[in-house]
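Inspection log for the structure reproduced underneath, given as structure tokens.
A single protein chain has been omitted from the complex, and every remaining protein chain is retained in its original position.
Here is chain A:
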Amino acid sequence: MDWTTILLLLDSTLRTASPLLLACLAGLFSERAGIFDIGLEGKMLVSAFLAAGFAYATGSAWLGLLVGIAGALLLSAVHGLASITFRGNQLISGVAINFLAAGLTVVIAERWFRQGGRTPQLDSGSRFTEITLPLAETIRPVPVLGPIYAQVVSGHTILVYAALLAVPLSWWVLFRTRFGLRLRAVGENPAAVDTAGVSVARLRYAAVAIAGLLCGIAGAQLSTAEPAAGFVRDMTAGRGYIALAALIFAKWRPWAALWACLLFGFFQALEARPDIFVRLFDLRVPSALLSALPYVLTVIILAGFVGRAIPPRAGGQPYVKER
């Protein structure tokens, strides 16, 4: 396998992994606070549609991103209302959000644009374009590191870098701030937090809102960040569920989430290059096998073969204040 191929693979890995990573961190915040979130998929989808629709209408990808985030936050609020305030079943609420998003986006898109549930294609002015990091061309001649920096690290849209930055930020918020400590406590033992005089509901709403924000960015990336240029029905194509698998794989930890998403992204990048296996091992690997790998790995982790994945203890249970 030659050097260029490796660089291309890593480049594709980073691009594929970043929406997964954002969604995975969204799930992390929500589940760490004790709210299961199956609705990552739906939130991303709504954001993808609104971001593309408004980017097209206003000509600004940034406005699109804002509206996309607003849409995802709205769905988060619905999920919060159902599962925190009304103490409904979190899984059912999440599934409902996914169905709602799948239907609503197509119906509204059809009403607005009359293109069979799509948005028109965006021109390069109204989407996030790839940016070249400073010194990329100067460093390129440096052996090994130069091409890696110039080709893999540089040349992504700002949303990819936002996804990467979200990892240390999430770690810092969750493990180095008072808010983070309380948020984690609310997912483990809400009664203790309540006894300390801190509102469980408010903390959980905050966690769900952060999840909405991150899903909003992820969705906007799918539809408005190069190479994407528009919304197509159901375009999230299961990424919300892969993100949940990655979350379990990462055992609900931010840095591990990064590695899990990069690994899953790498598998997907590899899936596009069956020729590599043919050249290296003279072997035809069915692409379905590679796309199933993330799930297989998750099952292995869940079964307890590679350490144990223990979810937050109060996850999925609505908090009822004792009287």
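Here is the rule we use: a contact is a pair of C-beta atoms (placed from the backbone, for glycine too) under 8 Å apart; a residue touches a chain by one contact, two chains touch by 3 or more; residues count from 1.
By our rule, contacts and distances are computed from a predicted model.
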Undisplayed chain, where the name is taken from the UniProt record, one of "Nucleoside-binding protein", "2-oxoglutarate oxidoreductase subunit KorA", "tRNA N6-adenosine threonylcarbamoyltransferase" or "TIGR03915 family putative DNA repair protein": "Nucleoside-binding protein"
Of A:R114, A:R202 or A:R313, the one touching the omitted chain in the full complex: A:R114
Selected residue (touches chain absent from view) among A:A228, A:L297 or A:A314: A:A228
Residue of A:T58, A:N89 or A:S291 in touch with the missing chain, whole complex considered: A:S291
Hidden partner interface residues of chain A, rising order: 4-5, 8, 12, 15-16, 19, 110, 114-118, 121, 124, 222, 226-230, 232-235, 237-238, 268-269, 272-275, 284, 287-288, 291
